[in-house]
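Excluded from the complex is one protein chain; the other protein chains are retained at their positions.
Moving on, here comes chain A:
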Amino acid sequence: MLKQDNASLAPKKAMFNGAMPAASPLRAPDGYWRLGDRDGTGLSLLIEKRSVGVNMLLAVALLLASVAYLSLGTTALDPRAVIQALAGQGDMMTVFMVQELRLPRLVAGCLTGGAFALAGILMQTLARNRLATPGIIGIDNGATAFAVASVVGMGVSLAPSAMALTGAVTAAVLTFGLATGSGTQGYRFIIAGIGVGAVFGAVTQLMLARVGIDTANAAYPWTVGSLNARSGGSVQLLGIGLAVGFVLAFGLARSLTILRFSEATARGLGVSVNARRFQILMLSVVLTALAVAVAGPVGMVGLIGPEIARALSTPRHVPVLAATLSGALVMVLADLLGRTMMAPIELPVGIITAIVGGPWLLWILMRPQRSRP
């Protein structure tokens, strides 16, 4: 049942709406599979064919990218040897390289990419604006500023993860607080976020300017976004967080779909708008913070992942799983590029995603407006 993203539980009564061919109430609508309940007495499950296909496609792509990620690098390995090494067989050196060096980094990349993209699509849906990703509205910067504060040893000595969380929440509260007058919609909200982000960016610079060069170098990965300097503990925390967050987001999927319409419509359809909004916001903020604690601000993934997912999926649902998978895919590919493009110099993944994501952002801004969020 892993592929039941975008599936909706359809009680029998709901089958009698206008879109249905009235002849047979038990037939699934076009483009859906209907599971369970052969005789039409209990619950049945509708699964969108296209979303299954899209998610399969993304999963296969992610798998291929992962194998490529494990094989390529300063020392190129044979993909077959890599797969053997994953099982612990073969050359000791290869096993060490795959299991101890590349695999943890691959896992960290997948998790951060997925978390950024999931947070991105949640925030975009919440704000009904495809530009409103945590990276753009300053939450990344807030988390980074606080994480850097803990690295350079200012204030309370909390772990970077906890500090990143504090920072992300602070930035989110500031942005949303400052934007209350203009509502969460529209571009003003985003500009308020850019302002908040600029302040936190400046604070980060300020802290880096105050400390010695060694500490500043230790904190450098935080400022560009890199998978190089992750700590094991924060990766595990992110793994747990992403798993829980994904389940929660999945539970929110129906509300997310409805929240894309106007607030009045959502209320009329029985969504408790304010409670749901708060949950979505918190989920997005927590996911961003956990991901920043691992990899620093790679926020562009939160823009690119959902874009890919939306381009592939139908507009019927908010593609939660597809966005997560695309985010992981983008992150893995970007880091692979960063590792191999100028080997032995390693480019931080944040720079790669910024170079890919910047033009994309411009393109979104310049293309003719459409109503779809």
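Rule of thumb we're sticking to: a contact is a pair of C-beta atoms (placed from the backbone, for glycine too) under 8 Å apart; a residue touches a chain by one contact, two chains touch by 3 or more; residues count from 1.
Going forward, contacts and distances are computed from a predicted model.
Asks: There's a gap in the complex where one chain should be. From "Na(+)-translocating NADH-quinone reductase subunit D", "Iron ABC transporter permease", "Cytochrome c oxidase subunit 1" or "Lactate utilization protein", what does UniProt name that chain?
Replies: Cross-referencing UniProt, the chain left out corresponds to "Iron ABC transporter permease".
Asks: In the complete assembly, which of A:50, A:188 or A:316 touches the absent chain?
Replies: A:188
Asks: Among A:198, A:240, A:269 or A:311, choose the residue that contacts the chain missing from this document, as touch is defined above.
Replies: Spelled out, the listed residue whose C-beta touches the missing chain is A:198.
Asks: Pick out the residues on chain A that sit against the missing chain.
Replies: Chain A touches the missing chain through residues 131, 178-179, 181-182, 186-188, 190-192, 194-196, 198-199, 201-203, 205-206, 209-210, 224, 342, 345, 347, 351, 354-355, 358-359, 361-362, 365-368.
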